[in-house]
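Below is one structure; the comments refer to it alone.
Yeah, one chain of the complex is gone here, protein chain that is, but the others are all in their spots.
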Amino acid sequence: MSVDPQRDPVKGQNGQNVGQGGGKNGYRVIGSRPLRPDGTDKVTGRARFGADIRLPDTLYGKILRSPHAHARIRAIDTSRAQALPGVKAVVTAADLPSVESKIQDLGEGAINLRYLSDNLLAHSKVLYHGHPIAAVAATSPHIAEEALALIQVEYELLPPVLDARSAMAEDAPILHEDLRTDEMGVRGDRPTNVASHLRHQRGDLEAGFAAADVIVEREFFTSPVHQGYIEPQAATALYNADGQITIWTTTQGPFSVREQVAQVLQIPIGRIRVIPTEIGGGFGGKINVYLEPVAVLLSRKAGHHPVKMVMNRDEVLKATGPTSGSYIRVKMGANKEGKITAAQVFMAYEAGAYPGSPVGAGAGVILAPYRLENLQIDGYDVVVNKPRAAAYRAPGGTNAAFASETVIDELCEKLGMDPLEFRLINGAKEGDRRADGPVYARIGYLETVKAIQAHPHYTAPLEGKHRGRGVASGFWFNWGGRSSATASLNADGSVSLVEGSPDIGGTRASIAMQLAESLGIPYEQVKPQVTDTDSVAYNDVTGGSRTTFATGLAAYELGQKLKAEMLRRLADLWETEPEAIHYEDGVFSHGEERLGFQEAAAKIHETGEPVMVSTTVYPKGVGPGFATHVVDVEVDPETGKVTILRYTAAQDVGKAIHPSYVEGQIHGGVAQGIGWGLNEEYVYDQEGHLLNASFLDYRIPTALDLPMIDTVLVEAPNPGHPYGVRGVGEVPIVPPAAALANAIYRAVGVRMNVLPMSPARILEAIWAKEAQAKEPV
Amino acid sequence: MPSKVMVSTHLNGQEVTFLCEPRQTLLEVLREELGLTGSKEGCGNGNCGACNVLLDGVLVNSCLVLAVETEGRTVTTIEGLTPPDQLLPIQQKFLEHAALQCGVCTPGFIVSAQALLEQNPQPTEGEVRRWLAGNLCRCTGYDKIVRAVLDTAQTLAGNSAQDSDQEVGG
Amino acid sequence: MHAFEYVAPLSVDDAVTLLQESGGAAQVLSGGTDLIPQMKEGRRRPPLVVDVKHIPELNELVYDPVEGLWLGAAVPCHRIVGNGAIARAYPGLVEAISIIGGIQIQGRATVGGNLCNASPAADSIPALIVHRAVCHITGPDGARTVPVEDFCTGPGQTVLAPGELLVRIHVPAPSPNQGGAYQRFIPRNEMDIAVVGAGAALVLDEGGQVIQSARIALGAVAPRPLFVEEAGAFLAGKPVSEEVLEEAARLAREAARPITDMRGTAAQRKHLSQVLTRRVLLQAVQRARGEEAGRRNGHA
Partner (left out) sequence: MPTVWIPPLLRELTGGQERVTVPGRTVGEVIQALEERFPGIQERLCQGNRLRPGITVTVDGVLGAKGLREAVSPESEVHFVPAIGGG
């Protein structure tokens, strides 16, 4: 094998930057790769994650979960559990205040409070295998577990509904008697499992398909998949004797936890303080509360002891949010010139036990990379007897792109066109209209296509039997949201940065870097920390690819404000106007006067009040993200197993603040997309029992399943951010499944329409193809 | 209350005696009784490696060891592996390569990678991946982790090559 | 986990006494990589756990080119895999042992435990069967031996009577011109349970052209690891050819009676039985001839 320096596994970076960045681009700090401030604690085991919290007198809480997918609860008897020595409290849904059916925006996405409450502890029905029924606090986790076994629940079994299409059937068993289909404000007139229907429509479909020279129509099936964060949910709550509540929890959004706990327990937020611990992965799955309100109830009932609750992996997989399984139908037509003439999409997403699948997002993603005149998308949010779906990295995007991007690949095949050429013909650019209506501002989609087209991966021939190369593109909206932060100037010239965005993948660094850049000081002088809900103003969750963008914008503003304040103070000292002071390269000067940043800080410290600035932002200028990926695979036609030979991802990242962590986001998203594409799925039996609730049989990729992942950071700066930042975390999970499907087709000639494309399924597809070939024509 | 057993073990270079129930795993005792929370529980059944420790120098999942089994044996956790005055080269390389995002799997990876390098100072990429396949990471796609391990090996080899050069020269 | 007592006897006799006194309720703890998760999940609730790792006989690992291999039931996999002489003598057996879990599992898991756990999908068992391994068991009534192919009686069940302890496994010395191989199919490349496992060992004539004897065994295609005696018998006396090996593989497929479960379908397992048997036979022939082919590895 020849040595390609870019693929040398030892040399730090494997990727490249193209576009306007290509280096530091006049920046001092942005674009460099400093060490993260929390790194040492994380490589030495000192960092404190959710389960690492230990308070004196702590009790251990455990949850009893439903062994059934769908059943009415006739009776719960907790008396034997309560009598077990060491048990301090037992709670059931009867301990939850009754909340009205009210849709509330709780940080990210709206949810009906009644559903939220019912998901914490089932009130009258259990709606999925693993649904919580009761909780116990005891002096040891083992005693708590023993107590669970003493709780007696009487069930009336009901038939389960296990996928979107059967849930939509006329005679399907109904999960929620009061659920009616919402069609933008109009409620249906009968009980249903279809919570809502949405539609995007433009142009003339019939004319569009009539103008097509080739039409491809396919249907697709995908299973629920889990975020798979390595740290299980963990929360400790103290309901103090004075009614004040403190919650230590591993969460993407401490403010959202505060809000959810307040609403569901009917307690004012002013009595709740949420202290985020380090968070061991989330990917959208650590936004909803599962343990926190229950731990608060137990703490109160147990006599104001702290109660610590830690899920095990079985519970995480059974009862915390997977993302939706789905049924999708895509019909697309194109003319001989390679232009898409029409597209029609039907998508039904499994919401799990309560409404709220990401079908809206999926509908926005599915055709987003393309310029279309005639289109219709219908999306349905459907409840089934599975855990309530939660956000998962570009929610709803991967399965949507799997459908549309493989149909596009088939169109290309029929037209005899290179799939990247096809995308250059149809790809969206600034001024084009998205499928859901709005017009794109500056985007870098076409640049990602060109970056792959020019990449040595794509230009290198792929040789060998049963090998294939596939490409696919993806889109994600990204998000702004609300952020706040403060910065204090210390006498030695260091700056303490206090922010409220939990750091899930290096954002302390990327946010501190923006403050350093803005203030003109070295990164090492900024000391960032993530704080609790009492110590900074509201922050939306770390999610939606918003943190480096929005909290980073706050940090930029802090830098500007701090600089202005320092200028004002020095002007006072030097008896001049702030505008008259020159600040460059960390040096303030005015006439003969010169002070380095550090000296200036010391001088300001000695001569007056301390300097602290704060800022809050709610930026609108969100830049969406696009990516194009290429993958080479080899398929063993006798076993159906896929080996990934090479993977390259090009992405419009706006501006890479800390390129290592941008690459890391792409690596991680690709890895999750590959897992989704090849092996990850929830496996249920006919009664709705989840069969594979462990890391043994819920197969996330190991180090041996992945190659190095090449990245191309295309930098098309986002005009809505002073440094051009776009969210980068989500879009990389969108294309992989489709890219793999397209590569598998080229390797062994089967078009896969089911996720995951497990060896068994590929084998069956190969058999089906062989059987077809044998049939007389 | 179930009866407890007294266990003496060499833990991170010290003689430690603790009381535990036979049903408590080594991981539980480390974390809940001894305050050593660097070893993490990601799965509890040996499928993720986040709880990796060395038992008599052998890499094991501490969630699959009963604490009573460690009587008279030597246990090294991430806390004991880290030298008092500086980071191990593998830890430093993890930082430099940004080989961690959320960081919860990191202690397990460090313990595992360090055990690899002691046994096989010059592993190939394939050997690194095979060795680390029992450690799950959901954030990084393993790319930067594998690079960090290979780079550590290369750096250590460079250093020892320099050392031996000097010995020859001197 | 439920509460239980823990004892670590120092002799086989003490262990047997403890097991006998418990009336079969006690569980033997060796590497614990199966037992501990099973206890955590409540699938096993023994009142007494007998840790056998302190018994000298169970820690014995001796290889002699004439006597063969004596493998104590509590020897962890990493000791076997790390022993060059054993790996050279029984590559097909050691490669099966080397894939019982990742490195961390290898540090604890034992072949004895893999046998006694009696999973139909256990990796070491087909490999032991084809290498003619024999279990040495001690119980209240003395010692007895059982060929590995007869040791497991069903999922999680073995021939061990209450009070009986698997002490060691004996593997006969390899014959000249012997070759063995084991392969399993898993969806990932690590950390999975075999969808199907296949082991083969055969002895060629001096010229390396004629099969003198052969044994084939499959995992995960029946309630217990399956010794496909007829496929080996078919090969005995036949010259090596693609057709002959394929026919033996077909016989293995015939013998397989798999079920569909979350890890694989019956049809897939039937099919893989033939594919993997053919592949391990080819590999075993190459090894018998001394022309070992490199192992396929996506990251080599």
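Note that the chains take the letters A, B and C in the order they are written out, and that residue 1 is the start of every chain.
Please note the rule applied: a residue touches a chain if its C-beta (ideal position, glycine included) is under 8 Å from a C-beta of that chain, and two chains touch if they have at least 3 such contacts.
It should be emphasised that the depicted structure is a prediction, and the values quoted were computed from it without experimental measurement.
Chemist: The complex has one chain that is not drawn here; which of the drawn chains does it touch?
Modeler: Result: the unshown chain touches A.
Chemist: Could you tell me which of A:544, A:736 or A:756 touches the chain that is not displayed?
Modeler: A:544
Chemist: Quick one: say which of A:26, A:268, A:438 or A:461 touches the chain that got left out.
Modeler: Selected residue, touching the omitted chain: A:438.
Chemist: Which of these, A:127, A:198, A:428 or A:738, touches the one chain of the complex that we don't see?
Modeler: A:198
Chemist: Considering the complete complex, identify which of A:476, A:574, A:661 or A:723 is in touch with the unshown chain.
Modeler: Answer from the full complex: A:476 touches the omitted chain.
Chemist: Just name the one of A:394, A:633, A:670 or A:725 that touches the chain not displayed here.
Modeler: Here the residue in touch with the unshown chain is A:394.
Chemist: In the complete complex, which positions of chain A touch the hidden chain?
Modeler: The list for chain A reads 103-105, 108-110, 183-186, 196-202, 227, 282-285, 287, 358, 360-361, 363-364, 376, 391-395, 436-441, 476-480, 543-546, 618, 620-622, 727, 729-730.
Heads up, the rule we're going with is that only the chains that are shown with their structure count from here on.
Chemist: Could you state the distance in Å from the CA-based centre of chain B to that of chain C?
Modeler: 29
Chemist: Using mean C-alpha positions as chain centres, tell me how far chain A is from chain C in Å, no decimals.
Modeler: Distance between chain centres: 43 Å.
Chemist: Identify all positions of chain C at which a residue touches two or more other chains, and write them in rising order.
Modeler: 1-3, 41, 102, 189-191, 298-299
Chemist: Identify all positions of chain A at which a residue touches two or more other chains, and write them in rising order.
Modeler: 142, 695-696, 701-702, 704
Chemist: Name, in rising order, each residue of chain B that touches chain C in their complex.
Modeler: My answer: residues 2, 5, 21-23, 25, 44-47, 49, 52, 55, 58-61, 63-66, 68-69, 71, 112, 115-116, 124-126, 129-131, 133-135.
Chemist: Report the residues of chain A in contact with chain B in the complex, numbered from low to high.
Modeler: Checking each residue of chain A against chain B gives 9-12, 14, 33, 35-36, 38-40, 42-49, 51-52, 54, 85-86, 141-142, 227-232, 278-283, 310, 312-313, 504-506, 658, 660-661, 663-665, 667-668, 670-672, 694-696, 700-704, 706, 708-709.
Chemist: Per the contact definition, I'd like the list of chain B residues that touch chain A in the complex.
Modeler: 1-2, 21, 23-24, 28, 31-32, 35-45, 47-48, 50, 77-79, 82, 87, 91, 94-98, 100-107, 110, 125, 128-130, 132-147, 150-151, 154
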